[in-house]
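Apart from one protein chain that is not included, each protein chain of the complex appears where it belongs.
Order as written gives the chain letters A, B and C; numbering starts at 1 within each chain.
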Amino acid sequence: MAVKEKKIGFAKRLPSSAVFSIASTVGALLFTSFILWMAGAQPGLTFEKILAGAFGDSVKIANGLVVWVPLSLTAGALIITFTAGLWNLGIEGQIMLGAIAATGTLRVLQNSLLSPVLIILFACLMGMVGGALWAALTGILRLFGGVSEIFAGVGLNFVATALSLWLIFDPWKRPGVGSMSGTEPFDERLWLATIPGYRLSLWSLVLVVVVFIGLFILLKKTRFGIQIKAIGKNLEAARLMGIQTRKQMMAAMLLCGGLAGLAGALQVVAVYHRLIPSISSGYGFLAMLVAMLANNNLMLALLVAYLFAILNIGGIQLPIVLHLDSTLSGVLQTALVLFFLIMNGVKQHLTERKERNRHAE
Amino acid sequence: MQSDVLVGLAGVIASAAPIVIAAIGETLTEKSGMLNLSVNGIILLSAMGGFAVSYRTDNLAAGYLAGILIGALIGLILAFCTLTLYQSQVAVGLVLAFLCRDLSYFLGNGFMGLTAPVMHSATLPFLSELPVLGSLFFDQTVMTYLSLLCIPTALVWINHTRYGLVLRSVGERPEAAFARGIDVKKVRYLYTIVGSALVGLAGPIYTLGLKPGWKGSMTGLDGIGWIVLAITIFGGWNSFRVALGAYLFELLRWLGLVYQAQWSGVPSQVLQVAPFPLMILTLVFVNMKNSEWFESLISLLPPPLYRFFSLKGKRNKAAPSSLGIPFRNV
Amino acid sequence: MEIEIRNIHKSFGAVHANAGISLTVHAGEILGVLGENGAGKTTLMKILAGLQPCDAGEIYVDGKLVHFQSADSALALGIGMLSQDPLDFPMLTIFDNLYLGRKKGFFIQKNSFRKEVEKVEDLLAFHFKLSELVGTLSIGERQQLEILRLLVYGSELIILDEPTTGISTQQKKQLFDLLKRLAELGKTVIFVTHKLAEVNELCRRTIVLRQGKLVGDVALPCGSASLIQAMFGKAVDLQDPLDVSRSEEQFEVRHLVIKDAHFFSNPVNLSVRKGEILGLAGMEGSGQKAFLRTLAGLEKPLDGAFFDEGDALRWGSTHSFTKRGVYFMPAARMEEGLIQGMTVQEHFILSQPAEEIMIDRERSCRISETRIKEFSIHGSSSSNAEELSGGNQQRLLIAMLPERARLLLLENPTRGLDIESTNWIWEKLHERCKKGASILFASPDMEELLRFSNRILVFFAGKISEPFFSRDLNSEKLGALIGGEGWR
Partner (left out) sequence: AKGTSEPAANSEESEKFVFGMLLVGAYNDQGWNQAHYEAGLYVQDHIPGTEMIYIDKVNTADRPGTTPDQLAEELVAQGAKLIIFDSDDMKDGAHAFAAAHPDIPVIHASGDGAWVDGNAYQNLPNLANVMGRMEYGKEIAGCAAALSSTTGKIGYLGPLINEETRRLTASAYLGAKYCWENVAGKDPADLTFEVTWIGFWSNIPGVTLDPTQVADDFFNRGYDVVISGIDTTEALTEAQKYADEGNTVFAIPYDFKGGCGQTSGVCLGVPYYNWGPSYTSYVQSAIDGNFTPSWDYLAPNWEDLNNPDTSALGFVKGDALPEENGAKLDDFIAELAGGLNLWKGPLNLQDGTVFLAEGETATDYQVWYLPQLLEGMLGLSTAAE
């Protein structure tokens, strides 16, 4: 799927990449069908209902896009760090901090005389700053403290969760009550305008397009992009080539955190209009799967994010019409990635064997 | 009052049991140089699977066995994808973590709120009469005894047996171990499976003992696995310290509830998340020895002392040198 | 024990590393194995020690056909090998390191094994503190440890692959004594090297490998000329380096103290003229690498200063060094120099200093094409670095050095290259010098040092000599200095 065709002669006789992609998709579908069969459900019907639930009408399609926006933003963000060879598992916390910073900004400015547009813009900006600062913490721990970004990130996710719960139940609680439903919703004028009749905001769609064009330019057309690619592939060599590896890795973390924070801020201004306990919605981890399945390819990430969004939205139908649990969507999503990794391994294995045979001739 | 505290501490030891076992399992895996990030998923899936099997068979042992088998199976998948297919340990581990979690919720839906057998404490004769130790350690469930037993066993296994030496060597320098005739892949397969099986045992310890029953995402187990990973690091890959980390974690949770009313100024989340900043600080501290500024500090020392600090210092809490790094032999 | 190998073949991709080698090694002899870099010495030894399977061929031990699956099945038959870099465990204790490989027992039997070790130690006349970490030992001690280990496990044949790299003369002497003692005890020793003197000193017989083939089996001692002829195929002729005595000084090092993992150097004072080529001589690991990396800003010195035309360069950011045209080129091509999965063109983009944010693809493509042509790299702009052959990778590395480079710090610039490529690369480097760049390069090859440098610094276990003019040196003198003799 994403794998670039190598220009090496011996690869030619191997089945093309498409074959492996199809094989991994079929594998994931078969696996999920098996799980469905174990749960006593009809696989065909189930998949049909998921699709109907995602494309049944324009509202559903729009709802899919509502999920797609933060998911693709976060996946795009992760592709930056993945390219730089950083497993930014702290992404969930970065989304949360973005949401927290945006909420804080809105709380401060909601009664001011600024125009709502400015307030929203400022909230998004502060969201980016919040996410970036949280990412910076991971970056500093990794680059100056020698703490793997994996563990620093996971730890900081917990801290971020606790922080948001504390804010919701304590300093930012609704008048008189701390509620799981989150902080007091903001005034409607501070909501990001949506298309009438839909939950979808055109602005967030535009934002995704702009961000991805920006990411494409950043990663493919700028020195920074090619430098972090080099860092991701060979840190030491990149350093010896005179690339300022620390600075660029930190920049990658900050950019990623900033975009994740933006996704979190959008959840506040465009979807929930307040801070809720699990504001990150697990998008960070889901986006990680998206980026893996897309093999860090931006265009593919947009598609895969859409596929995953569809599965999330379509999965809602399962309890309604089939009395099944919606986590099936998650099973299918993760199975897709697992089988992709497996087929990737098989492909590499076959490639190597071909190569060996070639030399033996 | 005195006995209150003792009983409370005994409770801490009991509730830390699955974490101790899982973290020791993860320690074994990581000692071989394999990073298993799927712990969280394994615990959930085996908690559900163990409960379901125990419910169906009305047999406790079958449930625990199922948990172990589920863990071993996930370990096998991880090992196959990383050791045979050479995929990234981080990627595969993460995917398995999420896959197992979703599977446990999906498949476990039919087992919500049911009642299966529960493991009770088995007071040890004589030993439980001991003044303080008796009520702390010897009035517990079999699984808690097992967790206590795991600590010295793992310690002895890793440090004092030939097999443990093989394990350490594979995690330290696989190419050298290979040259000594050790089948690195086999060892890594083995410890990934065994370690994951131990992690898998932690699941049913919850659902068949500590927190009986399966309640889907309300079971309150989602996240334990990440804590286990943190504790493995916190403990510096030493089963004794790993266990201490697990006890510290549960102790903090317990203190959080005991002192809730007294410490009304402290947000209740503080003690709960404290282990994570602690883990990070530990890592910073351990890694300080590898950092440039520390290096330049000790390099002022005369060579023998310098060597002492730069190597001896790293010896204790250092990660296995090849952790997470794939090995391919020719 | 008598070993006979017949018609061994081994290929790595297109490289025929061993092309039909047959040989008999007799009990109690010390056999030398000579050959230039890449001749196939290590490959043959690894096959013999079970570390690598061969593609074809047979091995007989005392007349019996054997098959090794692994190093320890070879060790079980009495064949043990000391690798070029010690394959041991720095983070384990000496005891654990020795114990690893035991087949019997569940628990580690500390006492009985300690006795076994002590018995062998007595025989060899040296002792280790078993509770120490291996990593605290010096390279020489680690070699001794490996020999000890092999003997503990009953090795009858001990293969040493270039053991004299990185150890002091003192230690070398100890090692040679040890090996002679082993021979007296009836053990067989195979001694791999590309240094003639060592073979002459230690062995009664040597074989010579070239391009994977056995090209000589010589009784020793004998004259070097014939050995050189066998090793290199032709005698090398020397050429004169540029005359730089009148060009101005552009770099100056004052009281520079460098640190390596195992030592701190003495203070170095040095000034480098425009167009000058300075060779760094010494055994691998004697501090040359640390010296080059320090001058490149990659590592902080303990003390001292580095001036570029009077301006002091500050350590901390490598970038400030590259900005002034100071570049380092590592020896480990694929590990440190090039990036797997990136194209040749991308390598050129990365290595060219530029301030602009965006990449001008067209321009970089042009640059890449001209560089490829200029350095006759076999490959295209869009080939990935790992698809190039070793020689072409080296050319790429050299081609990547930016035009504006004023000081080139080259670690082993012709590693793994044949003589033609070496000459070609030096032509290119001379062009740089004519344009005013200065070069510091490290090389294990004395000929290369003597041929191409104006002056030579000798490194010996962290001791750094005053620069010698290369016209004042010859192979013998330089060899002695490298070996730690003739120092004031």
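The rule is simple: a residue touches a chain if its C-beta (ideal position, glycine included) is under 8 Å from a C-beta of that chain, and two chains touch if they have at least 3 such contacts.
Because the structure is predicted, anything quoted here is derived from the model rather than measured.
Though it is not drawn, the left-out chain touches A, B in the full complex. Touch with the chain that is not drawn comes from one residue among B:L146, B:A197 or B:L210, which is B:L210. Within the full complex, the residue among B:T57, B:S268 or B:S321 touching the omitted chain is B:S268. Contact with the chain not shown here comes from a single listed residue; of B:I158, B:I224 or B:A243, that residue is B:I224. When the missing chain is restored to the complex, the residue among B:V132, B:L149 or B:L257 that touches it is B:L257. By the touch rule set out above, chain B reaches the unshown chain at residues 4, 7-8, 10-11, 15, 109, 112-113, 115, 118, 120-121, 210-213, 215-224, 226-227, 250, 253-254, 256-258, 260-261, 264-269, 272-273, 275-276. If you put the missing chain back, the residues of chain A touching it would be 53, 56-57, 59-60, 63, 66-67, 70-71, 158, 161-162, 165-166, 169-170, 173, 175-182, 185, 199, 271-274, 276-279, 281-283, 286, 309, 312-313, 316-317, 319-321, 325-327.
The rule we apply is simple: only the chains that are shown with their structure count from here on.
Chain B and chain C have centres, each the mean of its CA atoms, that are 43 Å apart.
A separation of 46 Å divides the Cα centre of chain A from that of chain C.
Multi-chain contact residues of chain B (touching two or more other chains): none found. Looking at chain A, one finds that none of its residues touch two or more other chains. Chain A contributes residues 6-8, 217, 221-224, 226-227, 229-230, 233-234, 236-244, 359 to its touches with chain C in the complex.
Across the complex, chain C meets chain B through its residues 51-53, 70-73, 75, 83, 87-92, 96, 99-102, 105-108, 133, 135-136, 259, 262-264, 300, 302. The part of chain C that touches chain A in the complex is made up of residues 11, 13-14, 298, 317-319, 322, 327-330, 335-342, 346, 349-351, 353-354, 356-359, 361, 382-384, 387, 400.
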